[in-house]
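One structure follows; several queries about it will come next.
A single protein chain has been omitted; all remaining protein chains appear in their positions.
Chain nomenclature is as follows: A and B, assigned in order of appearance, with residue numbering initiated at 1 for each chain independently.
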Amino acid sequence: MRDLAATAAPPLPALADKLKFYAIWVVVALVLLLLPKLFATGGSLTTFSLIGISIIFALSYNILLGQTGMLSFGHAVYYGLGGFLAIHAINIIGANKWPIPLPLVPLIGGVTGLFFAALIGWVSTQRSGTAFAMISLGLAELVASSALILRTFFGGEAGVSANRTKLLKVFGFNFGPQIQIYYLVAAWTLIAVIAMYALTRTPLGRMCNAVRDNPERVQFVGYDPHVVRYLAFCFAGFFAGIAGSLAAINFEIANSAYLGAVQSGTVLFAAYIGGIGFFIGPIVGAIFVTVLSLGLSDLTTVWQLYFGLFFIAVVMFAPGGITGLLMMHRPLIKAGMLTRMLPSYLIALLPTLALITGLMLAIETTVHYTVNPGEDPHVKAFGIPFNAASSITWLVAAALIVGGFALARISWRRTAHVWDETLTAARAKVHAT
Amino acid sequence: MNRLVMIAALALPMLGTAAMAQETVKIGYIDPLSGGGASVGEVGLKTFQFLAEEQNAKGGILGKKVEIVPLDNKTNPQESLIQAQKAIDAGVRYVTQGNGSSVAGALSDFITKYNERNPGKEVLYFNYAAVDPVLTNEKCSFWHFRWDANSDIKMEALTNYMKTVPAIKKVYLINQDYSFGQSVRTQARAMLGAKRPDIQIVGDELHPLLKISDFAPYIAKIKASGADTVVTGNWGQDFALLLKAAADSGLKVNWYTYYAGGTGGPTAIKQAGLNDQVYGIVEGIPNLKGGDGQAFEKAFRAKYDGQTNVYPRAVNEMRMFAAAAEKAKSLEPVKVAQALEGMDFEVLNGGKATMRKDDHQFFQPMYIAQFGELKAGEFDEEKTGWGWKTVATIDTAQTMLPTTCKMERP
Partner (left out) sequence: MLELIVISTLNGVLYGMLLFLMASGLTVIFSMLGVLNFAHASFYMLGAFFGFQISRWVGFWPALLIAPILAGAIGAAVERYGLRPVHKNGHVAELLFTFGLAFAIEEIVQIIWGKSPVDFRVPPLLDFPAFTIFSTNYPAFKMFMLAVSIAIFVGLLLVLKKTRIGLIVQAALTHPNMVGHLGHNVGRIFMLVFGVGTALAAVAGVIAGPALVTQSNMAGLLGPILFVVVVVGGLGSLPGAFVASLLIGLVQTFAVSMNGSLAGAFGPLGPDWASSWVADIWSVTIAQVAPIMPYLLLVLILIFRPMGLLGTRDT
């Protein structure tokens, strides 16, 4: 295997590329270090911690979906079990005064995730595709329901709580204040992201891609796709366990919601919206979805509707996710022709925004009428006040939707046309040089 | 770089809210406002908003206006903690929550730890509906106050009434399979066994929480057991569907319930045609004549299109909070908490009540109410034409249960 890997591996990158590569990580580390200096409130620190956790979780999910082509509806099982073990570990370590500091606890969660993935994975990864998706769904339901029955371990629906400050202090940190938790999460996020990136560069990572693209051919080459899927599944379980235990440390509580369908759904949303085709995709998605789910519920009561519609829009119009959209422009940037696209984008954006505004206006007005019928019609959604009772609002909404839709259709068709031309030109230019 | 911009975009609004000065008394209302639990959460929010308006019409608390800050916790403990943190950043020093004992446990734990780690910035937690007994027993906290009677107290009151009904001979217990349902079931067994040893428990069922769409198999079991009375802590759809299935199969028993009065409950009873067969243990009903309950109910219904005030305890909570702040002459949470401890209070429907110092549990007169046809002029529920009538009153003293709480005071 090693011989083969050595010959199959890509050529070693040039020194400049290498430096650039390490520089990125150093910059990321610096940014993580300085973030709390910019935003110091407890809420923003909690938000950052949650983003870090969900980045690890989404990346671990992408080992399955993006890299090995396995659609899982039950990834939260490993996240949750990692979280529970971490909480129990904190309680046991604290009670027995063992010399294990808190920063090592995520490792326990990770090993738990790995253990259960290794246990369950062998059977469930025998097939990919729909069968795998269905098994993962069934197992997720089983584990989530059992969590409510097995009270001694899972603590019923109230869950198990712990006090993270009762552990051994390292360098005088007791991990009470959120800022210390933030740094703990940030450090683990950096480690996990680097580790998962490295994983994609190993022969195993390459084989995963091959299994995703063409399992039969992998078999011809002499690998067992089942084994490759199994190994990928184990790694995914390991990192999910780390994410789960970090969440447990952050909240100091673990409960059955960790294992549930909502958690599994959220990570799927995050990975897909970000873009499963690129390593950075789930990171973008995790940030986006976490911020959206935290912030959107303050702005409107029907945030889930927007969330669902947004997801549908991504699936329909940007199957590569946010990163996919951005990466599409790489050839243009290389050729220095991005500016050619900008005018068409601006033209197309205007009616699109009008359409979206119209839809939102219509939704918010309807919501006002159905949810709070008797109340003051001067409502405020997304911080913008408007009068839901006035017929002008309705007319404006209707005009925006109809007009916006018609114009957006035309302008996006044009944009697609321009895009094709520009891309061809850009390719020709790059080839010529 | 992209990432930094995004994070900046998200965090800026937070800074904005944090910078706002504390001109009002902010009460963070942390309950589900989206998702499955939202129907209940919205009713609570309306109640608190109504109460805030009522208080503000009287000049607020210590001259400051009361403002309810709604925070959506999606019935999820983790989410509740995030929302609590957000509320605290926005200058909230008092939070109130009621739906879900799992949320309440997590929240009480969080606030206790927060106050321990951030002295001088304490936050109080007012619980208006989470009834898990541990919150005022093993896991009691100085920062947590509960206005609803916990499930043990309710069972104590309920069994005090049931022991006086000789017709009860065979009892069937059916409850949701989670901590609240379990505590109903164990307490019912223990208390009925002690007070009426001749009553036979012919069945003891636990079913999954909010997952059953057809209760017919359970009803078949109840029927087969020959029970004459069913005791259940079921709420929401689990209650409505249970009654529906019972009515469909023609089961004739009396129902002793905790949450028959909750949203959707009265409609279900009316649909099932169970006139005067459903009993509930409550701290107040619209048709009680005492206190200013009737006036309050009228005003509430006028504002919310005939909706009943299902939370008399929330009224007690808000009014008592105002009284405690006046008494302490301060809105500092520690002082308010000290004023609340052991405070006596005249509740909405009349009668003496007290906030016990030992465990921060509120003790108030309880009522056994019966649901069915009304006399003219009485308040009905959910426009069904039927409503709640008092069958028995259980005095405050009769609801007192011992506590195992060892309160740690700051």
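As a working rule, contacts are C-beta pairs under 8 Å (C-beta built on N, C-alpha and C of every residue); 3 or more make two chains touch, one makes a residue touch a chain.
A quick note: this is a predicted structure, and the numbers were derived from the prediction, not measured.
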item: Chain not shown: contacting residue from A:91, A:174, A:209 or A:366; value: A:366
item: Identified contact with the non-displayed chain, of A:170, A:305, A:410 or A:428; value: A:305
item: Residue touching the undisplayed chain, where the options are B:62, B:194 or B:224; value: B:224
item: Residue among A:151, A:166, A:329 or A:409 that touches the chain left out of view; value: A:151
item: Chain B, residues in touch with the chain not shown (by the definition above); value: 36, 38-39, 42, 177, 205-208, 210-214, 216-221, 223-224, 237, 240-241, 244, 248-251, 263-264, 267-268, 271
item: On chain A, residues whose C-beta touches the chain left out of the figure; value: 65, 71, 123, 126-127, 129-131, 133-135, 137-139, 141-142, 145-146, 149-153, 261, 265, 268, 272, 302, 304-305, 307-309, 311-312, 315-316, 319, 363, 366-367, 370-371
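Just so we're on the same page, only the chains that are shown with their structure count from here on.
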item: Residues on chain B engaged by chain A in the complex (per definition of touch); value: 2-4, 6-8, 10-11, 13-15, 18, 33-35, 42, 72, 74, 76-78, 81-82, 85-86, 88-89, 101-102, 105-106, 109-110, 113, 117, 132, 177-179, 182, 208-209, 303-305
item: Of all residues in chain A, those that touch chain B in their complex; value: 31, 35, 38-39, 41-44, 46-48, 50-51, 145, 148-149, 156-159, 161, 163, 165, 176-178, 247, 251-253, 255, 257-258, 262, 283-284, 287-288, 291, 294-295, 297-298, 301-304, 371, 373-374
